[in-house]
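Every protein chain but one is kept in place in this view of the complex.
Coming up: subunit A.
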Amino acid sequence: MISATSDTARFLPSAWMLSSISISSSSNFHVTAPSVFVVQTKSISVTSTEMASFKPTKIQVYPKLGEKVTQDTLYWKNYKAPVQIKEFGAITNIDFSPVAPHNFAVTAFTRVHIYGPFSQEPVKTFTRFKDTAYSGRFRSDGQLLVAGCEDSVVRLFDVSGKVALRMFKGHTKAVHVTDFTSDSYQILTGSDDYTCRLWDIPNATELNTYQEHTDYIRCGVTSKLNRDLFITGSYDHTLKMFDARLDKSVMTMDHGHPVENLLLYPSEGLLVSAGGRYVKVWDLLKGGQPLVSMKNHHKTVTCLSLGSNGQRLLSASLDRHVKVYNTTNYKVVHNFDYAASILSLGLAPDDESIVVGMTNGILSVKHRKSPEESKETSGQQRRKPSYRVFVKGKNYVPKQDDYLVSKPVKQHLAKYDKQLKRFNVSKALDTALETWLRRRKPEITVAVIKELDRRGTLKNALAGRDEQSLFHLLNFLIGNLVDPRFAPVLVTTAEMILDIYRSVIGQSPVVDRQLLRLQDLLEREIDYQKDLLEVLGMLDTMFASSIPRKEVPCSGISRSNGLGQGEASTSRPQLQAT
(Lines give C-alpha, C1' and ligand atoms only; values in the text may rest on other atoms or scores of the structure.)
Protein backbone atom coordinates (compact mmCIF):
# COMPACT_ATOMS: atom_id res chain seq x y z
CA MET A 1 0.00 0.00 0.00
CA ILE A 2 2.64 2.44 0.99
CA SER A 3 4.78 1.53 -1.94
CA ALA A 4 1.84 2.19 -4.23
CA THR A 5 1.43 5.77 -3.12
CA SER A 6 5.07 6.60 -3.17
CA ASP A 7 5.29 5.02 -6.60
CA THR A 8 2.91 7.58 -8.01
CA ALA A 9 4.99 10.30 -6.56
CA ARG A 10 8.24 9.05 -7.94
CA PHE A 11 7.40 7.46 -11.21
CA LEU A 12 5.47 10.26 -12.82
CA PRO A 13 7.92 13.11 -12.70
CA SER A 14 10.65 10.98 -14.15
CA ALA A 15 8.45 9.88 -17.00
CA TRP A 16 7.52 13.46 -17.60
CA MET A 17 11.16 14.38 -17.69
CA LEU A 18 11.74 11.81 -20.40
CA SER A 19 9.04 13.22 -22.57
CA SER A 20 10.20 16.77 -22.06
CA ILE A 21 13.73 15.83 -22.96
CA SER A 22 12.47 14.48 -26.22
CA ILE A 23 11.02 17.87 -27.03
CA SER A 24 14.01 19.92 -26.20
CA SER A 25 16.41 17.69 -28.02
CA SER A 26 14.37 17.89 -31.17
CA SER A 27 14.30 21.64 -31.45
CA ASN A 28 16.43 24.36 -30.04
CA PHE A 29 13.53 26.34 -28.73
CA HIS A 30 10.46 24.98 -27.32
CA VAL A 31 7.65 27.02 -26.11
CA THR A 32 5.01 25.54 -23.96
CA ALA A 33 1.62 26.98 -23.53
CA PRO A 34 0.86 28.17 -20.05
CA SER A 35 -0.39 25.26 -18.05
CA VAL A 36 -0.91 26.97 -14.74
CA PHE A 37 -3.98 27.92 -12.91
CA VAL A 38 -4.58 31.59 -13.11
CA VAL A 39 -7.22 32.67 -10.72
CA GLN A 40 -8.67 36.06 -10.56
CA THR A 41 -9.59 37.08 -7.11
CA LYS A 42 -12.43 39.29 -6.24
CA SER A 43 -11.22 42.35 -4.48
CA ILE A 44 -9.75 41.49 -1.13
CA SER A 45 -9.23 44.58 0.88
CA VAL A 46 -5.90 44.85 2.59
CA THR A 47 -5.81 46.66 5.83
CA SER A 48 -2.36 47.38 7.00
CA THR A 49 -3.06 48.15 10.61
CA GLU A 50 -5.25 45.24 11.57
CA MET A 51 -3.87 43.86 14.75
CA ALA A 52 -5.62 41.12 16.51
CA SER A 53 -7.78 39.68 13.81
CA PHE A 54 -7.50 36.05 12.90
CA LYS A 55 -6.82 35.48 9.25
CA PRO A 56 -9.17 32.79 8.05
CA THR A 57 -7.99 29.78 6.14
CA LYS A 58 -7.37 30.56 2.52
CA ILE A 59 -9.60 28.47 0.32
CA GLN A 60 -7.89 27.95 -2.97
CA VAL A 61 -10.09 29.12 -5.81
CA TYR A 62 -9.83 26.82 -8.76
CA PRO A 63 -10.55 28.07 -12.24
CA LYS A 64 -13.91 27.04 -13.56
CA LEU A 65 -13.65 24.70 -16.47
CA GLY A 66 -15.96 24.86 -19.44
CA GLU A 67 -17.07 27.78 -21.48
CA LYS A 68 -16.39 31.27 -20.36
CA VAL A 69 -19.28 33.46 -19.42
CA THR A 70 -19.45 36.35 -21.84
CA GLN A 71 -22.01 39.01 -22.57
CA ASP A 72 -23.16 36.93 -25.50
CA THR A 73 -23.70 33.74 -23.56
CA LEU A 74 -25.69 35.68 -21.00
CA TYR A 75 -27.77 37.26 -23.74
CA TRP A 76 -28.47 34.12 -25.67
CA LYS A 77 -29.16 32.08 -22.57
CA ASN A 78 -31.81 34.49 -21.46
CA TYR A 79 -34.64 32.53 -23.12
CA LYS A 80 -37.45 30.60 -21.54
CA ALA A 81 -37.83 26.87 -21.88
CA PRO A 82 -38.82 26.09 -25.49
CA VAL A 83 -42.41 25.53 -26.51
CA GLN A 84 -42.55 22.42 -28.70
CA ILE A 85 -45.23 21.99 -31.34
CA LYS A 86 -45.60 18.85 -33.38
CA GLU A 87 -46.14 19.31 -37.11
CA PHE A 88 -47.03 16.66 -39.64
CA GLY A 89 -43.73 16.49 -41.41
CA ALA A 90 -40.32 18.04 -41.74
CA ILE A 91 -40.45 21.80 -41.34
CA THR A 92 -38.81 23.31 -44.38
CA ASN A 93 -39.33 27.00 -43.90
CA ILE A 94 -40.11 29.57 -41.24
CA ASP A 95 -40.83 33.18 -42.11
CA PHE A 96 -41.68 36.04 -39.79
CA SER A 97 -44.22 38.62 -40.82
CA PRO A 98 -42.55 42.00 -41.12
CA VAL A 99 -45.51 43.81 -39.52
CA ALA A 100 -46.38 44.34 -35.94
CA PRO A 101 -47.62 41.22 -34.19
CA HIS A 102 -44.87 39.38 -36.06
CA ASN A 103 -46.74 36.21 -36.80
CA PHE A 104 -44.70 33.54 -38.41
CA ALA A 105 -45.48 31.19 -41.22
CA VAL A 106 -44.31 27.61 -40.79
CA THR A 107 -44.19 25.46 -43.87
CA ALA A 108 -44.39 21.79 -43.10
CA PHE A 109 -45.57 18.92 -45.28
CA THR A 110 -48.68 20.01 -47.22
CA ARG A 111 -49.54 22.95 -45.02
CA VAL A 112 -48.52 26.43 -44.15
CA HIS A 113 -49.43 27.36 -40.56
CA ILE A 114 -49.38 30.89 -39.25
CA TYR A 115 -48.65 31.19 -35.55
CA GLY A 116 -49.11 34.26 -33.43
CA PRO A 117 -46.18 35.40 -31.31
CA PHE A 118 -47.38 33.65 -28.16
CA SER A 119 -49.97 31.16 -29.38
CA GLN A 120 -49.28 27.48 -29.36
CA GLU A 121 -52.10 26.81 -31.83
CA PRO A 122 -51.92 28.11 -35.39
CA VAL A 123 -54.00 31.24 -35.90
CA LYS A 124 -54.36 30.40 -39.57
CA THR A 125 -53.79 27.36 -41.72
CA PHE A 126 -53.43 27.08 -45.49
CA THR A 127 -54.12 23.55 -46.60
CA ARG A 128 -54.90 23.91 -50.28
CA PHE A 129 -51.78 22.20 -51.45
CA LYS A 130 -51.83 19.09 -53.52
CA ASP A 131 -48.41 18.02 -52.41
CA THR A 132 -45.64 19.15 -50.06
CA ALA A 133 -45.54 22.90 -49.70
CA TYR A 134 -42.33 24.89 -49.73
CA SER A 135 -41.17 28.36 -48.78
CA GLY A 136 -44.19 30.15 -47.36
CA ARG A 137 -43.21 33.80 -47.33
CA PHE A 138 -44.88 37.05 -46.28
CA ARG A 139 -44.98 40.16 -48.40
CA SER A 140 -43.38 43.25 -46.87
CA ASP A 141 -46.81 44.56 -45.79
CA GLY A 142 -47.70 41.24 -44.17
CA GLN A 143 -50.93 40.96 -46.22
CA LEU A 144 -50.00 38.37 -48.77
CA LEU A 145 -48.24 35.06 -48.50
CA VAL A 146 -46.70 33.05 -51.30
CA ALA A 147 -45.75 29.39 -51.23
CA GLY A 148 -44.29 26.94 -53.68
CA CYS A 149 -45.28 23.33 -53.97
CA GLU A 150 -43.99 19.97 -55.06
CA ASP A 151 -46.58 20.04 -57.85
CA SER A 152 -44.79 23.03 -59.48
CA VAL A 153 -47.69 25.44 -58.87
CA VAL A 154 -46.99 28.61 -56.92
CA ARG A 155 -49.91 29.84 -54.84
CA LEU A 156 -50.57 33.30 -53.51
CA PHE A 157 -52.78 33.70 -50.47
CA ASP A 158 -54.38 36.56 -48.65
CA VAL A 159 -53.37 36.20 -45.01
CA SER A 160 -56.96 36.70 -43.88
CA GLY A 161 -58.45 34.46 -46.59
CA LYS A 162 -58.32 30.77 -47.18
CA VAL A 163 -58.41 30.09 -50.89
CA ALA A 164 -55.49 30.93 -53.10
CA LEU A 165 -55.83 34.33 -54.76
CA ARG A 166 -53.58 33.49 -57.66
CA MET A 167 -51.95 30.36 -58.97
CA PHE A 168 -48.79 30.69 -60.99
CA LYS A 169 -48.29 27.79 -63.29
CA GLY A 170 -45.36 27.40 -65.59
CA HIS A 171 -42.65 25.55 -63.70
CA THR A 172 -42.26 21.96 -64.61
CA LYS A 173 -40.89 20.70 -61.34
CA ALA A 174 -41.19 21.41 -57.64
CA VAL A 175 -40.79 25.03 -56.63
CA HIS A 176 -38.62 25.41 -53.57
CA VAL A 177 -38.04 29.15 -53.72
CA THR A 178 -40.59 31.92 -53.66
CA ASP A 179 -40.22 35.56 -52.73
CA PHE A 180 -41.76 38.97 -53.31
CA THR A 181 -39.75 41.68 -54.98
CA SER A 182 -39.30 44.93 -53.15
CA ASP A 183 -41.99 46.76 -55.17
CA SER A 184 -44.33 43.96 -53.92
CA TYR A 185 -45.99 43.52 -57.34
CA GLN A 186 -43.84 40.70 -58.55
CA ILE A 187 -42.91 37.28 -57.35
CA LEU A 188 -39.63 35.44 -57.76
CA THR A 189 -39.69 31.68 -57.92
CA GLY A 190 -36.98 29.09 -58.28
CA SER A 191 -37.58 25.53 -59.19
CA ASP A 192 -36.02 22.13 -59.56
CA ASP A 193 -36.38 22.53 -63.33
CA TYR A 194 -33.21 24.69 -63.09
CA THR A 195 -35.13 27.87 -63.90
CA CYS A 196 -36.11 30.87 -61.93
CA ARG A 197 -38.94 33.08 -63.01
CA LEU A 198 -40.49 36.43 -62.30
CA TRP A 199 -44.26 36.70 -62.16
CA ASP A 200 -46.59 39.63 -62.20
CA ILE A 201 -49.10 39.40 -59.35
CA PRO A 202 -52.08 41.30 -60.75
CA ASN A 203 -52.09 39.39 -64.05
CA ALA A 204 -50.63 36.13 -62.81
CA THR A 205 -48.45 36.13 -65.87
CA GLU A 206 -44.86 35.14 -66.24
CA LEU A 207 -42.57 38.09 -66.88
CA ASN A 208 -39.23 36.45 -67.41
CA THR A 209 -37.44 33.16 -67.18
CA TYR A 210 -33.78 32.66 -66.39
CA GLN A 211 -32.19 29.39 -67.30
CA GLU A 212 -28.63 29.81 -66.25
CA HIS A 213 -28.36 27.37 -63.36
CA THR A 214 -27.48 23.82 -64.16
CA ASP A 215 -28.98 22.20 -61.10
CA TYR A 216 -31.85 22.56 -58.67
CA ILE A 217 -32.45 26.03 -57.38
CA ARG A 218 -33.00 25.71 -53.66
CA CYS A 219 -32.59 29.21 -52.37
CA GLY A 220 -33.04 32.76 -53.46
CA VAL A 221 -33.42 36.20 -52.06
CA THR A 222 -34.68 39.48 -53.51
CA SER A 223 -33.14 42.83 -52.85
CA LYS A 224 -35.10 45.00 -50.44
CA LEU A 225 -33.62 48.16 -51.88
CA ASN A 226 -33.85 47.54 -55.60
CA ARG A 227 -36.94 45.96 -57.16
CA ASP A 228 -35.00 44.52 -60.07
CA LEU A 229 -32.25 42.66 -58.27
CA PHE A 230 -32.40 39.16 -56.91
CA ILE A 231 -29.94 36.41 -56.13
CA THR A 232 -30.40 32.69 -56.38
CA GLY A 233 -28.32 29.81 -55.14
CA SER A 234 -28.32 26.41 -56.70
CA TYR A 235 -27.05 22.91 -56.22
CA ASP A 236 -24.64 23.61 -59.09
CA HIS A 237 -22.51 25.34 -56.37
CA THR A 238 -23.07 28.81 -57.77
CA LEU A 239 -24.77 31.93 -56.61
CA LYS A 240 -26.10 34.15 -59.37
CA MET A 241 -27.29 37.68 -59.17
CA PHE A 242 -29.87 38.68 -61.74
CA ASP A 243 -31.15 42.02 -62.88
CA ALA A 244 -34.76 41.93 -64.09
CA ARG A 245 -33.94 44.60 -66.65
CA LEU A 246 -31.49 42.25 -68.35
CA ASP A 247 -31.90 38.77 -69.60
CA LYS A 248 -28.97 37.22 -67.91
CA SER A 249 -27.12 37.12 -64.64
CA VAL A 250 -24.93 40.03 -63.72
CA MET A 251 -22.72 38.30 -61.17
CA THR A 252 -21.76 34.72 -60.45
CA MET A 253 -20.04 33.43 -57.36
CA ASP A 254 -18.80 29.93 -56.71
CA HIS A 255 -19.62 28.61 -53.28
CA GLY A 256 -17.93 25.27 -53.82
CA HIS A 257 -20.80 23.23 -52.42
CA PRO A 258 -24.50 22.91 -53.17
CA VAL A 259 -25.99 26.13 -51.87
CA GLU A 260 -28.69 25.63 -49.28
CA ASN A 261 -29.49 29.12 -48.09
CA LEU A 262 -28.80 32.75 -48.88
CA LEU A 263 -29.00 35.88 -46.80
CA LEU A 264 -28.54 39.52 -47.66
CA TYR A 265 -27.39 42.00 -45.06
CA PRO A 266 -29.78 44.92 -44.52
CA SER A 267 -27.22 47.16 -46.21
CA GLU A 268 -27.10 44.64 -49.07
CA GLY A 269 -23.39 45.08 -49.41
CA LEU A 270 -22.70 41.63 -48.06
CA LEU A 271 -24.21 38.32 -49.00
CA VAL A 272 -24.07 35.22 -46.85
CA SER A 273 -24.41 31.81 -48.36
CA ALA A 274 -24.65 28.42 -46.72
CA GLY A 275 -23.82 25.18 -48.40
CA GLY A 276 -22.10 22.02 -47.36
CA ARG A 277 -20.38 22.63 -44.05
CA TYR A 278 -19.45 26.14 -45.04
CA VAL A 279 -20.93 29.51 -44.42
CA LYS A 280 -19.40 32.11 -46.73
CA VAL A 281 -19.66 35.83 -46.82
CA TRP A 282 -19.35 37.67 -50.12
CA ASP A 283 -18.73 41.33 -50.71
CA LEU A 284 -21.15 42.34 -53.44
CA LEU A 285 -19.77 45.83 -53.76
CA LYS A 286 -16.40 44.38 -54.71
CA GLY A 287 -17.93 42.26 -57.44
CA GLY A 288 -18.64 39.20 -55.37
CA GLN A 289 -15.29 38.81 -53.72
CA PRO A 290 -15.28 36.16 -51.00
CA LEU A 291 -14.77 37.78 -47.62
CA VAL A 292 -14.95 35.07 -45.00
CA SER A 293 -15.41 31.35 -45.07
CA MET A 294 -16.53 29.69 -41.86
CA LYS A 295 -16.53 25.99 -41.15
CA ASN A 296 -18.01 25.59 -37.74
CA HIS A 297 -20.58 22.86 -38.36
CA HIS A 298 -19.83 19.27 -39.00
CA LYS A 299 -22.85 18.65 -41.23
CA THR A 300 -24.56 20.61 -43.94
CA VAL A 301 -25.66 24.07 -42.95
CA THR A 302 -29.29 24.42 -43.86
CA CYS A 303 -30.36 27.92 -42.97
CA LEU A 304 -29.18 31.33 -41.95
CA SER A 305 -30.65 34.23 -40.08
CA LEU A 306 -29.59 37.63 -38.83
CA GLY A 307 -30.17 38.72 -35.25
CA SER A 308 -29.59 41.70 -32.97
CA ASN A 309 -30.12 44.18 -35.82
CA GLY A 310 -27.48 42.61 -37.97
CA GLN A 311 -24.92 42.35 -35.17
CA ARG A 312 -25.15 38.60 -34.99
CA LEU A 313 -25.47 35.92 -37.64
CA LEU A 314 -27.10 32.60 -36.85
CA SER A 315 -26.59 29.42 -38.80
CA ALA A 316 -28.44 26.15 -38.31
CA SER A 317 -27.28 22.79 -39.52
CA LEU A 318 -28.17 19.15 -39.83
CA ASP A 319 -25.69 18.55 -36.97
CA ARG A 320 -28.45 19.82 -34.64
CA HIS A 321 -26.63 22.99 -33.66
CA VAL A 322 -27.44 26.62 -34.11
CA LYS A 323 -24.36 28.80 -33.97
CA VAL A 324 -24.27 32.49 -33.32
CA TYR A 325 -21.50 34.52 -34.96
CA ASN A 326 -20.33 38.01 -34.26
CA THR A 327 -20.58 39.79 -37.59
CA THR A 328 -17.57 41.97 -36.92
CA ASN A 329 -15.03 39.21 -36.50
CA TYR A 330 -17.10 36.15 -37.54
CA LYS A 331 -16.22 34.23 -34.41
CA VAL A 332 -18.72 31.89 -32.83
CA VAL A 333 -19.99 33.54 -29.69
CA HIS A 334 -22.72 31.10 -28.73
CA ASN A 335 -24.11 27.71 -29.57
CA PHE A 336 -27.57 26.17 -29.19
CA ASP A 337 -28.20 22.44 -29.18
CA TYR A 338 -31.39 20.84 -30.48
CA ALA A 339 -32.78 17.36 -30.46
CA ALA A 340 -32.89 16.72 -34.20
CA SER A 341 -31.40 17.97 -37.44
CA ILE A 342 -32.49 21.48 -38.14
CA LEU A 343 -34.02 22.42 -41.46
CA SER A 344 -35.31 25.90 -40.80
CA LEU A 345 -34.66 28.78 -38.48
CA GLY A 346 -36.44 32.02 -37.80
CA LEU A 347 -35.60 34.88 -35.53
CA ALA A 348 -38.23 37.41 -34.50
CA PRO A 349 -37.27 41.09 -34.69
CA ASP A 350 -35.24 42.18 -31.63
CA ASP A 351 -34.51 38.51 -30.96
CA GLU A 352 -37.81 38.21 -29.12
CA SER A 353 -38.07 34.57 -30.05
CA ILE A 354 -36.08 31.90 -31.81
CA VAL A 355 -38.09 29.42 -33.87
CA VAL A 356 -36.44 26.27 -35.10
CA GLY A 357 -37.97 23.63 -37.33
CA MET A 358 -36.53 20.16 -37.37
CA THR A 359 -36.61 17.06 -39.57
CA ASN A 360 -38.80 15.17 -37.11
CA GLY A 361 -41.53 17.76 -37.50
CA ILE A 362 -41.06 19.42 -34.17
CA LEU A 363 -41.22 23.16 -34.05
CA SER A 364 -39.33 24.62 -31.11
CA VAL A 365 -40.20 28.17 -30.09
CA LYS A 366 -38.09 29.97 -27.49
CA HIS A 367 -39.27 33.27 -26.12
CA ARG A 368 -36.99 35.82 -24.58
CA LYS A 369 -37.40 36.35 -20.85
CA SER A 370 -38.78 39.67 -19.85
CA PRO A 371 -36.45 41.68 -17.58
CA GLU A 372 -38.55 40.96 -14.47
CA GLU A 373 -38.49 37.25 -15.11
CA SER A 374 -34.77 37.13 -15.57
CA LYS A 375 -34.32 38.93 -12.29
CA GLU A 376 -36.72 36.64 -10.52
CA THR A 377 -34.83 33.53 -11.38
CA SER A 378 -31.56 34.92 -10.13
CA GLY A 379 -33.23 36.06 -6.93
CA GLN A 380 -34.71 32.66 -6.27
CA GLN A 381 -31.33 31.06 -6.08
CA ARG A 382 -30.48 32.74 -2.82
CA ARG A 383 -32.60 32.59 0.26
CA LYS A 384 -32.36 35.88 2.01
CA PRO A 385 -33.67 36.91 5.38
CA SER A 386 -36.73 39.05 5.21
CA TYR A 387 -36.20 42.64 4.32
CA ARG A 388 -37.24 43.92 7.72
CA VAL A 389 -34.69 41.82 9.53
CA PHE A 390 -32.03 42.77 7.09
CA VAL A 391 -32.32 46.51 7.28
CA LYS A 392 -33.18 46.80 10.96
CA GLY A 393 -31.40 49.87 12.18
CA LYS A 394 -29.20 49.90 9.12
CA ASN A 395 -31.06 52.65 7.33
CA TYR A 396 -30.81 55.11 10.19
CA VAL A 397 -29.06 58.24 9.04
CA PRO A 398 -27.20 59.95 11.87
CA LYS A 399 -28.11 63.56 12.44
CA GLN A 400 -25.60 66.31 12.57
CA ASP A 401 -25.17 66.54 16.32
CA ASP A 402 -25.27 62.81 16.95
CA TYR A 403 -22.23 61.30 18.51
CA LEU A 404 -21.31 58.18 16.64
CA VAL A 405 -20.12 55.29 18.72
CA SER A 406 -18.25 52.95 16.46
CA LYS A 407 -18.99 49.36 17.19
CA PRO A 408 -16.27 46.87 16.45
CA VAL A 409 -17.24 44.72 13.53
CA LYS A 410 -17.46 41.15 14.64
CA GLN A 411 -15.43 38.89 12.47
CA HIS A 412 -17.40 35.98 11.20
CA LEU A 413 -15.42 32.79 11.15
CA ALA A 414 -16.32 29.46 9.70
CA LYS A 415 -16.60 26.56 12.13
CA TYR A 416 -13.30 25.03 11.14
CA ASP A 417 -11.61 28.42 11.45
CA LYS A 418 -12.93 28.79 14.99
CA GLN A 419 -11.33 25.47 15.86
CA LEU A 420 -8.12 26.40 14.12
CA LYS A 421 -8.03 29.65 16.02
CA ARG A 422 -8.12 27.68 19.23
CA PHE A 423 -5.50 25.26 17.91
CA ASN A 424 -7.99 22.38 18.18
CA VAL A 425 -6.54 20.59 15.22
CA SER A 426 -8.48 17.34 15.45
CA LYS A 427 -11.77 19.12 15.87
CA ALA A 428 -10.99 21.40 12.97
CA LEU A 429 -10.44 18.38 10.75
CA ASP A 430 -13.65 16.82 12.05
CA THR A 431 -15.58 19.96 11.17
CA ALA A 432 -14.05 20.07 7.73
CA LEU A 433 -14.99 16.44 7.18
CA GLU A 434 -18.66 16.99 7.95
CA THR A 435 -20.81 15.32 5.35
CA TRP A 436 -22.02 18.46 3.72
CA LEU A 437 -18.61 20.00 3.24
CA ARG A 438 -17.04 16.73 2.26
CA ARG A 439 -19.54 16.12 -0.49
CA ARG A 440 -20.29 19.59 -1.78
CA LYS A 441 -17.13 21.53 -1.19
CA PRO A 442 -14.15 19.22 -1.14
CA GLU A 443 -11.90 22.23 -1.78
CA ILE A 444 -12.68 23.49 1.72
CA THR A 445 -11.79 20.18 3.29
CA VAL A 446 -8.58 20.08 1.30
CA ALA A 447 -7.77 23.66 2.26
CA VAL A 448 -8.16 22.80 5.95
CA ILE A 449 -5.92 19.76 5.54
CA LYS A 450 -3.38 21.93 3.79
CA GLU A 451 -3.55 24.52 6.52
CA LEU A 452 -2.99 21.83 9.16
CA ASP A 453 -0.02 20.61 7.17
CA ARG A 454 1.35 24.14 7.04
CA ARG A 455 1.03 24.38 10.79
CA GLY A 456 2.88 21.11 11.13
CA THR A 457 0.02 19.53 13.04
CA LEU A 458 -1.58 17.36 10.39
CA LYS A 459 -0.19 14.22 11.95
CA ASN A 460 -1.72 15.10 15.31
CA ALA A 461 -5.06 15.79 13.66
CA LEU A 462 -5.08 12.51 11.79
CA ALA A 463 -4.03 10.37 14.71
CA GLY A 464 -6.30 8.90 17.35
CA ARG A 465 -9.40 8.34 15.27
CA ASP A 466 -11.97 5.61 15.72
CA GLU A 467 -13.24 3.28 13.03
CA GLN A 468 -16.11 5.54 12.04
CA SER A 469 -14.16 8.71 11.52
CA LEU A 470 -11.30 6.88 9.84
CA PHE A 471 -13.86 5.40 7.47
CA HIS A 472 -15.06 8.88 6.57
CA LEU A 473 -11.54 10.12 6.10
CA LEU A 474 -10.63 7.25 3.80
CA ASN A 475 -13.87 7.71 1.93
CA PHE A 476 -12.96 11.29 1.28
CA LEU A 477 -9.51 10.30 0.10
CA ILE A 478 -10.89 7.70 -2.28
CA GLY A 479 -13.25 10.25 -3.71
CA ASN A 480 -10.73 13.02 -4.27
CA LEU A 481 -7.26 11.53 -4.34
CA VAL A 482 -7.00 11.39 -8.12
CA ASP A 483 -8.40 14.85 -8.61
CA PRO A 484 -5.43 16.77 -9.99
CA ARG A 485 -6.34 19.84 -7.96
CA PHE A 486 -6.19 18.03 -4.64
CA ALA A 487 -3.70 15.24 -5.30
CA PRO A 488 -0.53 16.87 -3.88
CA VAL A 489 -2.16 17.48 -0.53
CA LEU A 490 -4.10 14.26 -0.33
CA VAL A 491 -1.19 12.02 -1.30
CA THR A 492 0.78 13.24 1.73
CA THR A 493 -2.32 12.79 3.86
CA ALA A 494 -2.75 9.24 2.65
CA GLU A 495 0.86 8.46 3.39
CA MET A 496 0.50 9.88 6.88
CA ILE A 497 -2.64 7.85 7.56
CA LEU A 498 -0.90 4.69 6.47
CA ASP A 499 2.08 5.48 8.66
CA ILE A 500 -0.07 6.19 11.68
CA TYR A 501 -2.49 3.30 11.38
CA ARG A 502 -0.09 0.69 10.03
CA SER A 503 -0.10 -1.14 13.33
CA VAL A 504 -3.87 -1.56 13.45
CA ILE A 505 -4.43 -2.75 9.86
CA GLY A 506 -6.42 -5.94 9.92
CA GLN A 507 -8.37 -5.14 13.05
CA SER A 508 -11.35 -3.57 11.38
CA PRO A 509 -12.95 -5.08 8.28
CA VAL A 510 -14.53 -1.74 7.36
CA VAL A 511 -11.24 0.11 7.27
CA ASP A 512 -9.49 -2.74 5.51
CA ARG A 513 -12.04 -2.70 2.73
CA GLN A 514 -11.50 1.00 2.27
CA LEU A 515 -7.76 0.53 2.12
CA LEU A 516 -8.13 -2.09 -0.57
CA ARG A 517 -10.31 0.27 -2.56
CA LEU A 518 -7.68 2.92 -2.22
CA GLN A 519 -5.06 0.55 -3.52
CA ASP A 520 -7.18 -0.37 -6.54
CA LEU A 521 -7.76 3.27 -7.27
CA LEU A 522 -4.10 4.09 -7.19
CA GLU A 523 -3.15 1.19 -9.43
CA ARG A 524 -5.72 2.22 -11.97
CA GLU A 525 -4.53 5.80 -11.81
CA ILE A 526 -0.93 4.80 -12.38
CA ASP A 527 -1.90 2.83 -15.47
CA TYR A 528 -3.92 5.72 -16.71
CA GLN A 529 -1.07 8.16 -16.23
CA LYS A 530 1.28 5.81 -18.03
CA ASP A 531 -1.04 5.71 -21.01
CA LEU A 532 -1.35 9.46 -21.03
CA LEU A 533 2.38 9.90 -20.96
CA GLU A 534 2.77 7.53 -23.87
CA VAL A 535 0.26 9.54 -25.88
CA LEU A 536 2.02 12.71 -24.93
CA GLY A 537 5.37 11.34 -26.01
CA MET A 538 3.92 10.32 -29.35
CA LEU A 539 2.40 13.72 -29.88
CA ASP A 540 5.64 15.42 -28.98
CA THR A 541 7.59 13.46 -31.54
CA MET A 542 4.94 14.23 -34.14
CA PHE A 543 5.11 17.92 -33.43
CA ALA A 544 8.86 17.90 -33.35
CA SER A 545 9.11 16.20 -36.74
CA SER A 546 6.56 18.53 -38.26
CA ILE A 547 8.64 21.61 -37.49
CA PRO A 548 11.14 22.55 -40.15
CA ARG A 549 14.58 22.99 -38.68
CA LYS A 550 16.01 26.45 -38.88
CA GLU A 551 19.05 28.07 -37.44
CA VAL A 552 17.34 31.30 -36.49
CA PRO A 553 14.06 30.49 -34.90
CA CYS A 554 10.95 32.00 -36.34
CA SER A 555 8.36 33.22 -33.97
CA GLY A 556 5.46 31.77 -35.89
CA ILE A 557 6.86 28.33 -35.59
CA SER A 558 7.60 28.53 -31.94
CA ARG A 559 4.11 29.77 -31.38
CA SER A 560 2.41 27.03 -33.28
CA ASN A 561 4.53 24.55 -31.44
CA GLY A 562 3.46 25.98 -28.16
CA LEU A 563 -0.16 25.98 -29.07
CA GLY A 564 0.04 22.48 -30.37
CA GLN A 565 1.49 21.27 -27.15
CA GLY A 566 -1.05 23.17 -25.20
CA GLU A 567 -3.83 21.36 -26.94
CA ALA A 568 -2.15 18.05 -26.61
CA SER A 569 -1.24 18.31 -22.99
CA THR A 570 -4.60 18.44 -21.38
CA SER A 571 -3.31 15.95 -18.88
CA ARG A 572 -0.42 18.16 -17.83
CA PRO A 573 -1.98 19.58 -14.67
CA GLN A 574 -2.48 16.04 -13.51
CA LEU A 575 1.10 15.25 -14.14
CA GLN A 576 2.29 18.16 -12.16
CA ALA A 577 -0.10 17.30 -9.44
CA THR A 578 1.09 13.75 -8.92
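The criterion applied here is as follows: contacts are C-beta pairs under 8 Å (C-beta built on N, C-alpha and C of every residue); 3 or more make two chains touch, one makes a residue touch a chain; residues count from 1.
By definition in this document, contacts and distances are computed from a predicted model.
Novice: Mind telling me which option in "WD repeat-containing protein 75", "Glucosidase II alpha subunit", "Dolichol-phosphate mannosyltransferase subunit 1" or "holo-[acyl-carrier-protein] synthase" is what UniProt lists for the chain we can't see?
Specialist: "WD repeat-containing protein 75"
Novice: Using the definition of touch stated at the top, determine which of A:Asn78, A:Thr110, A:Asn208 or A:Thr492 touches the missing chain.
Specialist: A:Thr492
Novice: Using the document's contact rule, name the residues of subunit A that touch the chain not shown here.
Specialist: Here the touching residues of subunit A are 24, 28-34, 36-41, 43-46, 48-49, 51-58, 60-61, 68-71, 74, 420, 451, 454-456, 488, 492, 552-555, 558-559, 562, 576.
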